[in-house]
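Below: one structure in C-alpha coordinates.
Only a single protein chain was left out; the remaining protein chains are all shown in position.
Note that the chains take the letters A and B in the order they are written out, and that residue 1 is the start of every chain.
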Amino acid sequence: MSEVKKTIVVTRFDPDKDEVPKTQSYEIPVQDDWKVLEALNYIKDNVDPTLSHRWSCRMAVCGSCGMNVNGEPKLTCKDPISSYGDTIEVAPLANFPVVRDLVVELEGFMDKFKAVKPWIIAAKERAAEEGTHRQSPDELADFKSFSMCINCMLCYSACPVVSNEPDFLGPAALALGHRYNQDSRDEGADERNEIFRDEGGIFSCSYANECTEVCPKGVNPSGAIQQAKLNNVVDWAKSFVVPRRKSS
Amino acid sequence: MLKLEPVIWGLFSGGMMIGGILLPVYILVVALGGGFGVVDGQALGYDRVFALATNPIGSLVLVAAAALPLWGGAHHLRHLWIDFGGLKSDGLVGGLFYGAALVGSVYAVLAVLRLHG
Partner (left out) sequence: MTHAVPRVDAMKPSKPGPTRTAPPRPPDKFPGGGRYPAYLAFGACGAFLMISASLLTRGIWALGNGEAAWDAYRAGLGHPAYLVYHVAAFLGLTWFVLRLFRLFPATQPYRIGPLKRPPDAVLVAGLYGLFFTVLAVGTLFLGGAML
(Lines give C-alpha, C1' and ligand atoms only; values in the text may rest on other atoms or scores of the structure.)
Protein backbone atom coordinates (compact mmCIF):
# COMPACT_ATOMS: atom_id res chain seq x y z
CA MET A 1 0.00 0.00 0.00
CA SER A 2 1.63 3.21 -1.07
CA GLU A 3 1.47 6.17 1.27
CA VAL A 4 1.35 9.74 -0.06
CA LYS A 5 0.79 13.11 1.52
CA LYS A 6 -2.30 15.14 0.74
CA THR A 7 -3.50 18.49 2.01
CA ILE A 8 -7.01 18.44 3.39
CA VAL A 9 -8.53 21.92 3.55
CA VAL A 10 -11.31 21.75 6.09
CA THR A 11 -13.95 24.36 6.93
CA ARG A 12 -13.80 25.27 10.63
CA PHE A 13 -16.44 27.13 12.59
CA ASP A 14 -16.61 27.52 16.34
CA PRO A 15 -19.88 29.22 17.27
CA ASP A 16 -18.33 30.55 20.49
CA LYS A 17 -15.39 32.24 18.78
CA ASP A 18 -15.87 32.65 15.05
CA GLU A 19 -17.95 35.28 13.37
CA VAL A 20 -17.98 33.29 10.13
CA PRO A 21 -16.53 29.94 9.01
CA LYS A 22 -12.85 29.83 8.04
CA THR A 23 -10.66 27.10 6.58
CA GLN A 24 -7.75 25.17 8.05
CA SER A 25 -5.27 23.01 6.14
CA TYR A 26 -3.88 19.69 7.33
CA GLU A 27 -1.12 17.92 5.47
CA ILE A 28 -1.46 14.25 6.31
CA PRO A 29 -0.24 10.89 5.06
CA VAL A 30 -3.06 9.05 3.25
CA GLN A 31 -3.36 5.55 1.84
CA ASP A 32 -4.77 5.20 -1.63
CA ASP A 33 -7.54 2.82 -0.55
CA TRP A 34 -8.91 5.42 1.86
CA LYS A 35 -12.20 7.24 1.53
CA VAL A 36 -12.32 10.95 2.31
CA LEU A 37 -13.92 10.13 5.67
CA GLU A 38 -10.82 8.20 6.72
CA ALA A 39 -8.70 11.27 6.15
CA LEU A 40 -11.01 13.29 8.41
CA ASN A 41 -10.89 10.57 11.05
CA TYR A 42 -7.10 10.54 10.80
CA ILE A 43 -7.00 14.29 11.45
CA LYS A 44 -9.38 13.98 14.40
CA ASP A 45 -7.51 11.05 15.93
CA ASN A 46 -3.92 12.10 15.26
CA VAL A 47 -3.63 15.79 14.47
CA ASP A 48 -6.48 17.92 15.79
CA PRO A 49 -9.05 16.45 18.19
CA THR A 50 -11.13 19.63 18.03
CA LEU A 51 -12.35 18.84 14.51
CA SER A 52 -16.09 18.06 14.47
CA HIS A 53 -17.74 15.93 11.80
CA ARG A 54 -20.60 13.43 11.67
CA TRP A 55 -20.26 9.84 10.59
CA SER A 56 -21.42 6.43 11.63
CA CYS A 57 -21.78 3.37 9.41
CA ARG A 58 -18.85 3.79 6.98
CA MET A 59 -20.81 1.94 4.28
CA ALA A 60 -23.16 4.46 2.63
CA VAL A 61 -26.24 3.40 4.53
CA CYS A 62 -26.69 5.72 7.51
CA GLY A 63 -26.54 9.00 5.60
CA SER A 64 -24.56 10.86 8.29
CA CYS A 65 -21.32 11.80 6.57
CA GLY A 66 -22.55 14.01 3.73
CA MET A 67 -20.21 16.94 3.05
CA ASN A 68 -19.16 19.07 0.11
CA VAL A 69 -15.90 17.68 -1.24
CA ASN A 70 -14.25 20.00 -3.73
CA GLY A 71 -17.62 21.73 -4.04
CA GLU A 72 -19.61 18.59 -4.83
CA PRO A 73 -21.98 17.03 -2.26
CA LYS A 74 -20.63 13.56 -1.40
CA LEU A 75 -20.98 10.79 1.13
CA THR A 76 -17.43 10.99 2.43
CA CYS A 77 -17.45 7.29 3.36
CA LYS A 78 -18.11 6.39 -0.28
CA ASP A 79 -15.83 8.92 -1.91
CA PRO A 80 -12.37 7.50 -2.70
CA ILE A 81 -9.52 9.80 -1.78
CA SER A 82 -7.59 8.56 -4.81
CA SER A 83 -10.07 10.32 -7.12
CA TYR A 84 -8.71 13.70 -5.99
CA GLY A 85 -5.46 15.58 -6.45
CA ASP A 86 -3.00 16.64 -3.77
CA THR A 87 -5.39 19.13 -2.21
CA ILE A 88 -8.94 18.27 -1.17
CA GLU A 89 -11.41 20.81 0.16
CA VAL A 90 -13.97 19.50 2.60
CA ALA A 91 -16.81 21.82 3.61
CA PRO A 92 -20.13 21.33 5.37
CA LEU A 93 -23.14 20.73 3.12
CA ALA A 94 -24.20 23.92 1.31
CA ASN A 95 -27.70 25.31 1.91
CA PHE A 96 -27.62 24.32 5.61
CA PRO A 97 -26.87 26.42 8.68
CA VAL A 98 -23.56 25.27 10.18
CA VAL A 99 -23.53 24.17 13.81
CA ARG A 100 -19.78 23.57 14.05
CA ASP A 101 -17.00 22.77 11.55
CA LEU A 102 -18.50 20.16 9.20
CA VAL A 103 -21.68 19.61 11.21
CA VAL A 104 -24.88 21.12 9.83
CA GLU A 105 -28.24 21.92 11.44
CA LEU A 106 -30.71 19.12 10.61
CA GLU A 107 -33.91 20.38 12.20
CA GLY A 108 -35.01 22.37 9.13
CA PHE A 109 -34.81 19.19 7.11
CA MET A 110 -36.76 17.24 9.72
CA ASP A 111 -39.54 19.86 9.58
CA LYS A 112 -39.81 19.52 5.80
CA PHE A 113 -39.56 15.76 5.99
CA LYS A 114 -42.56 15.51 8.34
CA ALA A 115 -44.60 17.95 6.26
CA VAL A 116 -45.19 15.45 3.44
CA LYS A 117 -46.77 12.86 5.78
CA PRO A 118 -44.26 10.10 5.04
CA TRP A 119 -46.30 7.19 6.34
CA ILE A 120 -49.07 5.03 4.96
CA ILE A 121 -52.42 6.74 5.25
CA ALA A 122 -55.33 4.32 5.04
CA ALA A 123 -58.95 5.42 5.01
CA LYS A 124 -59.76 2.76 7.56
CA GLU A 125 -57.70 0.38 9.60
CA ARG A 126 -57.44 -3.09 8.13
CA ALA A 127 -58.88 -5.80 10.41
CA ALA A 128 -56.46 -8.56 11.45
CA GLU A 129 -58.65 -11.28 9.94
CA GLU A 130 -58.40 -9.64 6.54
CA GLY A 131 -54.79 -10.78 6.50
CA THR A 132 -51.73 -8.98 5.20
CA HIS A 133 -51.68 -6.46 2.39
CA ARG A 134 -50.84 -8.01 -0.93
CA GLN A 135 -48.62 -6.11 -3.30
CA SER A 136 -47.45 -7.35 -6.69
CA PRO A 137 -43.84 -6.93 -7.86
CA ASP A 138 -45.04 -4.29 -10.34
CA GLU A 139 -46.83 -2.39 -7.60
CA LEU A 140 -43.64 -2.48 -5.54
CA ALA A 141 -41.57 -1.31 -8.50
CA ASP A 142 -43.87 1.73 -8.83
CA PHE A 143 -42.22 3.28 -5.77
CA LYS A 144 -39.26 1.13 -4.76
CA SER A 145 -36.46 3.36 -6.04
CA PHE A 146 -38.00 6.34 -4.20
CA SER A 147 -37.92 4.40 -0.93
CA MET A 148 -34.14 3.92 -1.03
CA CYS A 149 -33.43 7.39 0.38
CA ILE A 150 -31.07 7.44 3.39
CA ASN A 151 -31.75 11.11 4.27
CA CYS A 152 -28.15 12.13 3.68
CA MET A 153 -29.36 15.52 2.36
CA LEU A 154 -26.78 15.74 -0.44
CA CYS A 155 -29.71 16.64 -2.72
CA TYR A 156 -30.54 19.67 -0.57
CA SER A 157 -26.93 20.80 -0.74
CA ALA A 158 -26.98 20.78 -4.56
CA CYS A 159 -30.42 22.24 -5.26
CA PRO A 160 -30.57 25.87 -6.44
CA VAL A 161 -34.25 26.10 -5.49
CA VAL A 162 -33.47 25.17 -1.88
CA SER A 163 -31.09 28.17 -1.83
CA ASN A 164 -33.68 30.59 -3.07
CA GLU A 165 -37.00 29.44 -1.67
CA PRO A 166 -36.85 28.98 2.13
CA ASP A 167 -40.25 27.24 2.07
CA PHE A 168 -39.32 24.71 -0.62
CA LEU A 169 -39.89 21.24 0.83
CA GLY A 170 -36.98 19.99 -1.26
CA PRO A 171 -35.99 16.89 -3.21
CA ALA A 172 -35.83 14.14 -0.57
CA ALA A 173 -39.05 15.12 1.20
CA LEU A 174 -41.07 15.52 -2.00
CA ALA A 175 -39.73 12.27 -3.44
CA LEU A 176 -40.68 10.53 -0.22
CA GLY A 177 -44.19 11.96 -0.35
CA HIS A 178 -44.47 10.73 -3.94
CA ARG A 179 -43.20 7.34 -2.81
CA TYR A 180 -46.24 7.00 -0.51
CA ASN A 181 -48.61 8.36 -3.16
CA GLN A 182 -47.39 5.59 -5.47
CA ASP A 183 -47.80 2.85 -2.85
CA SER A 184 -50.81 0.61 -3.57
CA ARG A 185 -51.50 0.33 0.18
CA ASP A 186 -51.78 4.08 0.64
CA GLU A 187 -54.90 6.25 0.37
CA GLY A 188 -53.41 9.59 1.30
CA ALA A 189 -52.63 10.99 -2.14
CA ASP A 190 -55.36 13.65 -1.96
CA GLU A 191 -54.00 14.97 1.34
CA ARG A 192 -50.42 14.96 0.13
CA ASN A 193 -51.29 16.50 -3.22
CA GLU A 194 -52.77 19.49 -1.40
CA ILE A 195 -49.40 19.93 0.33
CA PHE A 196 -47.61 19.28 -2.97
CA ARG A 197 -49.57 22.03 -4.71
CA ASP A 198 -49.07 24.50 -1.88
CA GLU A 199 -46.32 27.10 -1.43
CA GLY A 200 -42.91 25.41 -1.58
CA GLY A 201 -44.34 22.24 -3.07
CA ILE A 202 -43.59 20.38 -6.27
CA PHE A 203 -44.22 23.32 -8.58
CA SER A 204 -41.35 25.25 -7.03
CA CYS A 205 -38.99 22.66 -8.53
CA SER A 206 -37.36 23.93 -11.70
CA TYR A 207 -35.85 20.57 -12.59
CA ALA A 208 -32.20 21.47 -12.27
CA ASN A 209 -31.79 17.70 -11.82
CA GLU A 210 -28.89 18.24 -9.41
CA CYS A 211 -30.60 16.12 -6.74
CA THR A 212 -30.63 13.11 -9.02
CA GLU A 213 -27.05 13.77 -10.13
CA VAL A 214 -25.64 13.83 -6.60
CA CYS A 215 -27.85 11.14 -5.02
CA PRO A 216 -25.60 8.30 -3.80
CA LYS A 217 -28.48 5.80 -3.73
CA GLY A 218 -30.03 6.24 -7.19
CA VAL A 219 -33.29 7.61 -5.78
CA ASN A 220 -33.95 10.06 -8.64
CA PRO A 221 -35.84 12.68 -6.63
CA SER A 222 -36.21 15.00 -9.63
CA GLY A 223 -37.94 12.21 -11.56
CA ALA A 224 -40.29 11.65 -8.62
CA ILE A 225 -41.15 15.35 -8.51
CA GLN A 226 -41.84 15.53 -12.27
CA GLN A 227 -44.11 12.49 -11.95
CA ALA A 228 -45.89 14.14 -9.05
CA LYS A 229 -46.37 17.28 -11.17
CA LEU A 230 -47.93 15.29 -13.99
CA ASN A 231 -50.17 13.44 -11.51
CA ASN A 232 -51.31 16.80 -10.18
CA VAL A 233 -52.06 18.13 -13.66
CA VAL A 234 -54.19 15.02 -14.31
CA ASP A 235 -55.77 15.41 -10.87
CA TRP A 236 -56.53 19.07 -11.63
CA ALA A 237 -58.11 18.15 -14.97
CA LYS A 238 -60.16 15.39 -13.34
CA SER A 239 -61.46 17.81 -10.73
CA PHE A 240 -63.63 19.34 -13.43
CA VAL A 241 -65.29 16.00 -14.05
CA VAL A 242 -65.36 14.53 -10.54
CA PRO A 243 -65.31 16.93 -7.58
CA ARG A 244 -62.17 16.43 -5.49
CA ARG A 245 -62.63 14.63 -2.18
CA LYS A 246 -62.22 17.07 0.69
CA SER A 247 -59.58 15.93 3.12
CA SER A 248 -60.16 16.58 6.80
CA MET B 1 -50.70 31.96 -8.97
CA LEU B 2 -50.58 28.80 -6.80
CA LYS B 3 -54.01 27.49 -7.82
CA LEU B 4 -53.04 27.82 -11.46
CA GLU B 5 -49.70 26.02 -11.15
CA PRO B 6 -50.95 22.65 -12.49
CA VAL B 7 -52.45 24.22 -15.61
CA ILE B 8 -49.43 26.49 -16.15
CA TRP B 9 -47.09 23.53 -15.78
CA GLY B 10 -49.24 21.53 -18.22
CA LEU B 11 -49.01 24.35 -20.79
CA PHE B 12 -45.29 24.71 -20.03
CA SER B 13 -44.40 21.08 -20.65
CA GLY B 14 -46.58 20.97 -23.75
CA GLY B 15 -44.93 24.20 -24.88
CA MET B 16 -41.41 22.83 -24.47
CA MET B 17 -42.21 19.73 -26.51
CA ILE B 18 -44.25 21.46 -29.22
CA GLY B 19 -41.96 24.48 -29.40
CA GLY B 20 -38.81 22.39 -29.43
CA ILE B 21 -40.12 20.19 -32.23
CA LEU B 22 -42.03 22.64 -34.44
CA LEU B 23 -40.24 25.98 -34.09
CA PRO B 24 -36.93 24.71 -35.55
CA VAL B 25 -38.78 23.80 -38.76
CA TYR B 26 -40.24 27.29 -39.03
CA ILE B 27 -36.89 28.87 -38.20
CA LEU B 28 -34.96 26.71 -40.64
CA VAL B 29 -37.30 27.10 -43.61
CA VAL B 30 -39.08 30.45 -43.27
CA ALA B 31 -36.64 32.53 -41.21
CA LEU B 32 -33.30 31.14 -42.40
CA GLY B 33 -34.14 29.50 -45.73
CA GLY B 34 -36.29 32.46 -46.76
CA GLY B 35 -34.02 35.03 -45.14
CA PHE B 36 -30.88 33.76 -46.89
CA GLY B 37 -32.89 33.25 -50.09
CA VAL B 38 -32.12 29.52 -50.23
CA VAL B 39 -35.72 28.34 -50.31
CA ASP B 40 -37.58 28.63 -53.58
CA GLY B 41 -39.62 31.87 -53.59
CA GLN B 42 -42.77 30.08 -54.76
CA ALA B 43 -42.72 27.65 -51.86
CA LEU B 44 -43.00 30.52 -49.38
CA GLY B 45 -45.19 32.61 -51.68
CA TYR B 46 -48.40 34.06 -50.34
CA ASP B 47 -50.76 31.69 -52.16
CA ARG B 48 -49.12 28.46 -51.03
CA VAL B 49 -48.53 29.56 -47.43
CA PHE B 50 -52.07 30.95 -47.15
CA ALA B 51 -53.47 27.64 -48.44
CA LEU B 52 -51.34 25.67 -45.97
CA ALA B 53 -52.24 27.95 -43.06
CA THR B 54 -55.97 27.78 -43.69
CA ASN B 55 -55.98 24.01 -44.04
CA PRO B 56 -57.56 22.71 -40.77
CA ILE B 57 -54.44 20.72 -39.84
CA GLY B 58 -52.20 23.62 -40.82
CA SER B 59 -54.23 25.99 -38.63
CA LEU B 60 -53.98 23.65 -35.64
CA VAL B 61 -50.22 23.28 -36.07
CA LEU B 62 -49.86 27.06 -36.29
CA VAL B 63 -51.89 27.72 -33.14
CA ALA B 64 -49.88 25.08 -31.26
CA ALA B 65 -46.52 26.37 -32.50
CA ALA B 66 -47.32 30.05 -31.91
CA ALA B 67 -49.11 29.82 -28.54
CA LEU B 68 -47.78 26.92 -26.46
CA PRO B 69 -44.04 27.76 -26.60
CA LEU B 70 -44.84 31.11 -24.97
CA TRP B 71 -45.79 29.19 -21.81
CA GLY B 72 -42.70 27.01 -22.06
CA GLY B 73 -40.55 30.13 -22.30
CA ALA B 74 -42.40 32.16 -19.66
CA HIS B 75 -42.13 29.40 -17.06
CA HIS B 76 -38.43 28.83 -17.76
CA LEU B 77 -37.59 32.52 -17.56
CA ARG B 78 -39.59 32.93 -14.35
CA HIS B 79 -37.60 30.13 -12.72
CA LEU B 80 -34.35 31.55 -14.03
CA TRP B 81 -35.29 34.80 -12.32
CA ILE B 82 -35.88 32.92 -9.04
CA ASP B 83 -32.58 31.03 -9.44
CA PHE B 84 -30.77 34.36 -9.39
CA GLY B 85 -32.48 35.44 -6.21
CA GLY B 86 -35.64 37.01 -7.59
CA LEU B 87 -38.13 35.25 -5.31
CA LYS B 88 -39.21 38.50 -3.66
CA SER B 89 -40.38 39.91 -6.99
CA ASP B 90 -41.74 36.58 -8.25
CA GLY B 91 -45.33 37.78 -8.09
CA LEU B 92 -44.58 40.73 -10.35
CA VAL B 93 -42.05 39.10 -12.69
CA GLY B 94 -43.87 35.77 -12.91
CA GLY B 95 -47.11 37.65 -13.50
CA LEU B 96 -45.49 39.64 -16.31
CA PHE B 97 -44.10 36.51 -18.01
CA TYR B 98 -47.35 34.56 -17.74
CA GLY B 99 -49.32 37.67 -18.68
CA ALA B 100 -47.21 38.02 -21.82
CA ALA B 101 -47.78 34.34 -22.60
CA LEU B 102 -51.53 34.77 -22.16
CA VAL B 103 -51.73 37.89 -24.34
CA GLY B 104 -49.49 36.25 -26.95
CA SER B 105 -51.61 33.11 -26.97
CA VAL B 106 -54.82 35.06 -27.51
CA TYR B 107 -53.08 37.04 -30.23
CA ALA B 108 -51.85 33.81 -31.90
CA VAL B 109 -55.34 32.26 -31.87
CA LEU B 110 -56.84 35.47 -33.28
CA ALA B 111 -54.15 35.64 -35.98
CA VAL B 112 -55.04 32.15 -37.16
CA LEU B 113 -58.82 32.63 -36.84
CA ARG B 114 -58.53 35.83 -38.89
CA LEU B 115 -57.17 33.81 -41.82
CA HIS B 116 -60.47 31.95 -41.92
CA GLY B 117 -62.51 35.16 -41.56
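Note that in this section contacts are C-beta pairs under 8 Å (C-beta built on N, C-alpha and C of every residue); 3 or more make two chains touch, one makes a residue touch a chain.
Keep in mind the model is a prediction, meaning the values are calculated, not measured.
Checked against the hidden chain, the listed residues A:E38, A:D79, A:D186 or A:E210 yield one contact partner: A:E210. In the full complex, subunit A makes contact with the omitted chain through residues 11, 13, 15, 18, 20-23, 68, 71-72, 91, 94-100, 104-105, 107-112, 138, 141-142, 156-160, 162-164, 166, 182, 206-210, 212-213, 220, 222-223, 226-227. Seen across the whole complex, the unshown chain contacts subunit B at 15-17, 19-37, 39-40, 42-44, 46, 48-50, 52-53, 62, 65-70, 72-77, 79-80, 83-84, 100-101, 104, 107-108, 111-112, 114-115, 117.
The working rule: only the chains that are shown with their structure count from here on.
Separating the CA-averaged centres of subunit A and subunit B is a span of 37 Å. Those residues of subunit A whose C-beta lies close enough to touch subunit B in the complex are 160-161, 164-165, 197-199, 203, 206, 208, 229-230, 232-233, 235-237. Put simply, subunit B touches subunit A in their complex at residues 2, 5-7, 9-10, 13, 79, 82-83, 85, 87.
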